[in-house]
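The next block holds one structure in the form of structure tokens; read it before the comments.
As you look at this complex, bear in mind that one protein chain is not there, while each of the others sits in place.
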Amino acid sequence: MELFANQVLAGIATGAIYACMALAVVMIYQAIDHLNFAQGEMAMFSTFVSWQLMQWGVPYWGAFVLTVAFSFAAGIAIERLLFKPLAKAPILTNVAGFIALYAIINSVAGLIWDFTIKQYPTPFGSSPFLGSQLISTHQAGMIGITVLLLVLLFIFFRFTRVGLAMRAAASLPESARLVGINTSWMIALGWGMAAAIGSIAGMMIAPVVFLEPNMMLGVLIYGFAAAVLGGLTSPFGAVVGGFLVGIFENLVGTYIPGVGNELKLPIALALIVTVLVVKPAGLFGRPIVKRV
Amino acid sequence: MLSTLRIAAVSAAVVAIVTTSTAAFAQKKYDTGATDTEIKIGNIIPYSGPASAYGVIGKTEEAYFRMINDQGGINGRKINFVTYDDAYSPPKAVEQVRKLVESDEVLAVFNPLGTPSNTAIQKYLNGKKIPQLFVATGATKWNDPKNFPWTMGWQPSYQSEAQIYAKWLLKEKPDAKIAVFYQNDDFGKDYLKGTKDGLGAKAASMIVMEESYEVSEPSIDGHIVKIKAANPDVLLIYATPKFGAQTIKKTAELGWKPLQIITNVSASVGSVMQPAGFDNAQGVLSAAYAKDGADPQWNDDPGMKKWLAFLDKYMPGADRTDGSIVYGYGAAQTLAKVLEMCGNDLTRANVMKQAASLKDFEPDTLLPGVKINTSAADFAPVAQLKMQRFKGQKWELFGEIISGDVPAD
Partner (left out) sequence: MSAAEEVVTEAAAVEAVPKRAMTLGYGTSLVVLAALILTPLFVKNFIIFQMTMLLIYGLAVLALNILTGGSGQFSLGQSAFYAVGAYTSAILMEHAGMNYALTLPVAGLICFGFGFLFGQPALRLSGVYLALATFALATAMPQLLKLGYFEHWTGGVQGLVVTKPDAPFGLPMSQDMWLYYFTLAITIAIYIASVNLLRSRSGRAFMAIRDNEIAASAMGVDVALYKTLAFGVSAGITGVAGGLGAIAVQFVAPDGYTITLAISLFLGMVVGGVGWLPGSIVGSAFIIFVPNIAEGISKGLSGAVFGVLLFLVIFLVPHGARQVAIIAQQLIGKLKKN
């Protein structure tokens, strides 16, 4: 029983990583209606930028703010330069563009900062949180930041004009244009916000998994899974999905005899696919209505 | 009787080598890839993809041969080092090696990286009688001169290293309850096997838990929590650098203090111990055969001074805490030595012959006392290790130099 409780706690701690990333995934999905495979790499690059700033002597929170601002601008720039010209191209061509972006960012980061792992600081310290050694103050801080982001996103999408316009632009671009929304800039804004959220995710994740060019490879798979499980249209669902995947995975690895440990990712993914078969829009997503 | 015969045969062969190589100065002999002015050497390594961290090895080797060429080459011949990206994918490795052999026409393929890639090209290279020299993996199967006379390893095998840990535990902590944490691939499984072989009959009773992880996992926290619940007092960490550092850090965060032994692959001061936190790493054990570029104890070492001078001139800006640079330098130096020994007989057969005749060779980067020895029956160049314990900000070596040769199955 103690092991069970421990694994659930450890799952929540790891799940916070996935939840953070899943939020960024949902953000971009809201803006462009599909997934961006380069999202993890963009977050990794931002994290390296913040690390570099700190190496140059900028204090943590200063670097944090600068990095978020940089990422927002970079996100918009990437959209304007690389993906706006592809707006009329088929979706699958856009996906190929994400893969190209992935390759470019990963390779450039490796060249600038090498592939050796780097320690990344945390503003929250890493002592046990509330006496539990399973969750450190950093992980608690990360959960706090994730929840804060979630609330902000919720308010943004629900109550601000820009947020509503963005949702409209993504789900029904033509009707949105008819009511006077500049859909093209909404997409760019979505890229900027997704990049900014991604950079926060990266800076929260790096102290746990260490900073290196390939740090997001695994995280992104889990982030996608979490976002899809929770429902790509729901930031709340994405966060819950993140924690569920973290817990799922630990319990599968601990309690399914024989193959559980070796196959914990496949089993977790199989469970997610099963959930999707029952609820095709994810746990908290809006159901998809098909029309002729 | 048989063995004396074999010794006689070997020494006869050695005599033959000596005479041919002296005679060769009179008449130059070349295979494809060697001329009066140039020796062409091929290499494959992952420059892209998830294993691109190892690309540094190829870059180091390229830089090393540039240095050799600047110094006049080997016996007057320049080294033409052709290196290609295999992205750690066996099909790509086959394609690139065939390109090296059939299109670039190299004399030998040197230091190709990764067990899967090397397995994929081994049959082809042996079939064509082309040296697959000093492969960059620690599987035991490269030391098999009988079946694969054209393939030779370089670093100590994973299994032999694991056996050293097992023997040490049997001696120092015979009642240990051991947990083995390993990467679920050829690398991790070789260590697991070596550990079990080394513990022998006591393996079943001493190992209380075997836990594996996948490279694709972002964090291994869940595994460590699970291992801790089994309450072992020794934790063997057979993981790559990132996961090794995560493990050391996580055990410390859990307030858990087992005796930890970490594989040599992840013993780098700069890229594992420091990120994991020096405080967390105190008392961790490992074994080494090479010096650590970030370890201050080698500041005055003549070999490492040469290494540093090389870095400053040929790889400015390189991260000297990266163990791959030390590795690439040592491997390249060994090849340079072999080519030098070949004299003017640059046939593929002679390259293998000379590679199998290294006697007490000491590259600049190997630990004092660790020597490279090979013979017609021993294709494991570096076979010695020394145990070490992490203290302060560096490794403290202790005990004797241990030889840990494991023949291929």
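Letters A and B mark the chains in the order given here, with residues in each chain numbered from 1 onward.
Criterion: a residue touches a chain if its C-beta (ideal position, glycine included) is under 8 Å from a C-beta of that chain, and two chains touch if they have at least 3 such contacts.
Because the structure is a prediction, the values reported are computed rather than measured.
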Missing-chain contact, candidates A:Leu251, A:Leu269 or A:Leu283, resolves to A:Leu269
Option from A:Ala10, A:Leu35 or A:Ile135 whose C-beta touches the chain left out: A:Leu35
Absent-chain interface residues of chain B come out as 47-50, 52, 55, 58-59, 83-85, 87-92, 94-95, 98-99, 101-103, 114-116, 119-120, 122-124, 184-186, 189, 214, 216
Go through chain A and note every residue touching the omitted chain. 29, 34-35, 82, 85-86, 88-93, 95-97, 99-104, 106-108, 110-111, 221, 224-225, 228, 232, 258-259, 262-263, 265-266, 269-270, 272-274, 276-277, 280, 288, 290-292
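Just so we're on the same page, only the chains that are shown with their structure count from here on.
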Using the average of all C-alpha atoms in each chain as its centre, how far is it in Å between chain A and chain B? 38
Where on chain A does chain B make contact in their complex? 2-3, 6-7, 10-11, 13-14, 17, 103, 107, 110, 114-119, 126, 128, 133-134, 136, 205, 208-210, 212-215, 217-219, 221-222, 249-250, 253-254, 261-262, 265
Contact set on chain B toward chain A in their complex: 48, 50, 52-53, 55-56, 184, 211-212, 214, 216-219, 221-223, 225-226, 229, 241-242, 245-246, 253-255, 268, 270-272, 274-275, 277, 319, 321-322
